[in-house]
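Right, one structure below, let's go through it.
All protein chains but one are shown at their positions in the complex.
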Amino acid sequence: MTDLSTPTTAARAPARPAADAWRALRRRPDTVIAAAVILFFAVMAAFPGLFTGTSPRACPIRDARLDPQGWGGAHPLGTDALGCDVLATLVHGVRPSLLLAVVVVGVSLFIGVTLGLLAGYYLGWVDYLVSRTVEVFLVIPLLLAALLVLSLFQGVDLGSGTFEVILLPAIVLILFGWMPYARYVRASTLEAKNLDYVTAARSLGASDLRIMVRHVLPNAIGTVTALLPTSVAGVISAEAVLSFLGIGVRPPATSWGIQIEQGSEWVTGGAPHILLAPLICLVATVLALVVLGDALRDALDPRLAR
Amino acid sequence: MGRYIARRVLQAVGTLLLVMLLLHLLTTVAIQLNGNPAQAFFGDKVASPTQLAAVEQRFNLDDPCFDQVGNPCLGPFVERLGQYARGDFGTNLRGREVSDIVAAAAPNTLRLFCVVLITWLALGMVLGSVAARRRGSTGDHGIRLTSVLIDAFPVFVLLIVYRYVVAVPLHRWAEETFGEDSWPPYWFKPSFDADHPWATVVVPGILLGLAGSAAFIRLVRAGQLEAYQGDHVRAARSKGLAERHVVVHHVVRNSSVPVVTAVGLTFAEALGGAVITEGLMNIYGMGGVLWEAVRNDDVGLVLGIVTLLAAVTVVVMIVVDIAYAVLDPRIRYD
């Protein structure tokens, strides 16, 4: 590395960041709990059969809005407004919700970081091109675009597998989700580029790619990591919002968003469990993610390391 | 700086045209694929081809290119640009002037955004700073936890609960306590009231702002933490400057960069929240209007409003860019 030229702020930068980060993570009990929560829902997404034997599509309307009956009852968490089992819907709704969040954040992070890095590093016409594209996408409101894209695809039958169900919301959210990363990374790159150690690395003849990946990116990633958990949470919530507006995952397919949307109607109507069950899951997941993200950020950011 | 601004404005015009063209194309394809929106005029009625044709003509949808899939319909687009240049923003599908609609809806949305912005900045700056200064303390954790909780809580649930559970008793209480002729009952009115637009937009705005404030709290905290570690802060402290001075002049100032960026970024995004808030609180605003316009394939209205919105957003972004240069002397534009 460039230990010689690194100024004091980065003096304590670990030699092996990954291993160090892992050590730091393990020291914190909240991190462990958060990881357990995420793991729990991941297992639920992978093997819904472990948690419920009821089909989420069996919805006798005459059984609508039953109160929770506790474990052992036919409907442990009660039924929703259409008579579907809340627990079954919840368990089967995990997969689309989590998959959507991971896919959207992953893809938009990749696009955003790449473009932001290139733009901030090379400036000139690359920056011009990226900045204009970012602007165009920023100026078009997400919901407007979501509606338009949706109305374009409405006649197309996408099928009903888990991935097909989330495809449309995913496309929309990615299409309009990468710009923040690009903007932040570009701004951080601009800042990092002027730092002494980067200048030094450049003068030592390091290639552009090496400088970008090894010196500029770690610096920029701090801001972006701080964004990540909120982004995942954001996607999960955005999915709920899209569902609320009727342009997300479409019924009869389910997701947490759909459930929250349907439940929100009944929160004042004597059946709050329809809302509370998915809402608690969503909040728990988001909380866990944020705790993990925070820990990750503290562990990764060399300048904030304790 | 002057040249920089001039260049940004020129770029902005380019961006605007691009956005308009993009939306025009999208809406046109939507019409071509989904059929002419004139049919929606008849709803459940079965209209004869003649009646349909007459309605198409009445609402300027009779250009044959709207029936040909893949035709970019540049003719109507250029025509529309010409109209815009003359200050004529056309009409919506039902013959109402777009400028009238905007004149009625935009002020309400601006009021909402104004309250939202104040909420964001106030919460972000205050709570973010506190969290950063007392890093690791219970207060810090509490603030972060609360902000995450609020963020995870869908804003529509917040609004529904407020409107149906909290607002009515609060409104009644305010009426009894302060009298019907005072302001407090209007603050807690369950719906927007066009005759008292500011008073009835405060609470919905705060709720919407609350929901988006977590990002600001985190940004401010992260920014200030970094700043506390920065050389210039150490230098300032070692010079023996008062802590207050250091915080205000070095920490807060430096951490403002990402906050200002975020304000610019969130502006277009806030429209999503606006659609929901306006819908639930019955505020007649741009969010709802735009929403309906897209649903109805109302090309004229969509383009008219988006052009306006885009113009505003671009201006905000330019201001943000300039604020950047002012705030962070390390960033230079030539």
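Going by the order they are written in, the chains are A and B; count residues from 1 in each one.
The rule is short, and it goes like this: contacts are C-beta pairs under 8 Å (C-beta built on N, C-alpha and C of every residue); 3 or more make two chains touch, one makes a residue touch a chain.
Quick note on the criterion: contacts and distances are computed from a predicted model.
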{"item": "Protein name (UniProt record) of the chain left out of view, among \"Thioesterase domain-containing protein\", \"Cytochrome c oxidase subunit 3\", \"Amidohydrolase-related domain-containing protein\" or \"ABC transporter substrate-binding protein\"", "value": "\"ABC transporter substrate-binding protein\""}
{"item": "Full-complex contact with the absent chain, from A:Pro60, A:Gly73 or A:Gly106", "value": "A:Pro60"}
{"item": "Of A:Tyr122, A:Phe163 or A:Trp266, the residue in touch with the unshown chain", "value": "A:Trp266"}
{"item": "Sole residue of B:Phe77, B:Phe156 or B:Tyr186 that reaches the chain not shown, by the stated touch rule", "value": "B:Tyr186"}
{"item": "Interface with the undisplayed chain - residues on subunit A", "value": "57-62, 64-65, 81-84, 147, 150-151, 154-155, 160, 246-247, 250-252, 262, 265-271"}
{"item": "Positions on subunit B where the hidden chain makes contact", "value": "34-37, 39-59, 62, 64, 67, 94-96, 100-101, 104-105, 114-115, 117-118, 121-122, 125, 163-164, 167-168, 171-172, 175, 180-183, 186, 189-191, 194-196, 198-199, 202, 248, 252-253, 256, 260, 278-280, 282, 284, 288-289, 292, 295, 297, 323, 326-327"}
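In this section, only the chains that are shown with their structure count from here on.
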{"item": "Centroid distance [mean C-alpha coordinates] between subunit B and subunit A, Å", "value": "22"}
{"item": "Contacting residues of subunit A [partner subunit B, same complex]", "value": "7-9, 132, 135-136, 138-144, 147-149, 151-152, 154-155, 179-180, 183-184, 187, 190-191, 194, 222-223, 226, 230, 233-234, 236-237, 240-241, 244-245, 260-261, 264-265, 267-268, 275, 279, 282-283, 286-287, 290, 294, 303-304"}
{"item": "Complex contact set, residues of subunit B against subunit A", "value": "11-12, 14-16, 18-19, 22-23, 26-27, 29-30, 33-34, 144-145, 148-149, 151-157, 160-161, 164-165, 214-215, 218-219, 222, 225-226, 229-231, 257-258, 261, 265, 268-269, 271-272, 275-276, 287, 290-291, 294-295, 297, 302, 306, 309-310, 313-314, 317, 328, 330-331"}
